[in-house]
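Every protein chain of the complex appears in place save one, which is left out.
So, subunit A:
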């Protein structure tokens, strides 16, 4: 089994390399043809033409494009994304500071989406053929049709402003110190034993994660329901009933294990989209993740950051899909033993 998974991992990683190259090339080219001049931007507004020209040479902007790309790529391969034009700090460091926050948000949102989706799918299946199913079904479509940023605003109004339940800006309230070990706030506060900080961080995460997760749950719910309906047509379910197993045991012990497989593939795809969705949510909640970094960079045409963030999104999505495929392999014995 491990050999099969290792084989899959090796193959997927190999395939990922050309994808990454292609994406990096696209990112690089598109940003280079934009009518902006990074050299002029990195100098004070009163700089002379000569000064700008000197800067252009210094930054390597006068070289042919393929050569510029090659230089950039070799730096990236060494983990160096260059220096931010606006913030004048290492882009790699900026990514390192913001990526963990975004991952925390995305993972929690995905957990919420999965929990809601699986619970909802089971409920829909349980209610099959009743009027409540129709109601729930229509409800889920309504959930689906509301985009995540509207959810974000709506939740802020409801729980943040009206009920004043939960905080809705940033990651921590004033007065809390941010421990910094791995960069993951929840993890760091736990391992350093700062439970108050941990709890405060969780409270800050709930609204954005929920806003992001909730609109991803209806598809999970519906796919799970329909694959459960399929699985219940199978012989082994009938045979399990003939063996006198209880309905609950059949659902949890037999049907769900099979029905979860197509659901899992869907969740893998969704996680990719969801990760992209963090961008809007981060802005709405002033959440200091990669999304906000990206938006600021776009506003300031900070090319090194835009490139780095774009590439990081791409890597994360690839890693997620590889992980999901491995999980699928672990759960499906038919694929594993060949």
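Basically, a residue touches a chain if its C-beta (ideal position, glycine included) is under 8 Å from a C-beta of that chain, and two chains touch if they have at least 3 such contacts; residues count from 1.
Rule of thumb we're sticking to: contacts and distances are computed from a predicted model.
Visitor: Mind telling me which option in "Chemotaxis protein CheA", "ABC transporter ATP-binding protein", "Sarcosine oxidase subunit alpha" or "CO dehydrogenase/acetyl-CoA synthase complex, delta subunit" is what UniProt lists for the chain we can't see?
Guide: "ABC transporter ATP-binding protein"
Visitor: Out of A:33, A:77, A:174 or A:242, which residue would touch the omitted chain in the full complex?
Guide: Result: among the candidates, A:242 touches the missing chain.
Visitor: I need the residue numbers on subunit A that touch the omitted chain, in ascending order.
Guide: 234-236, 238-246, 249, 253-254, 257-258, 261, 331-334, 337
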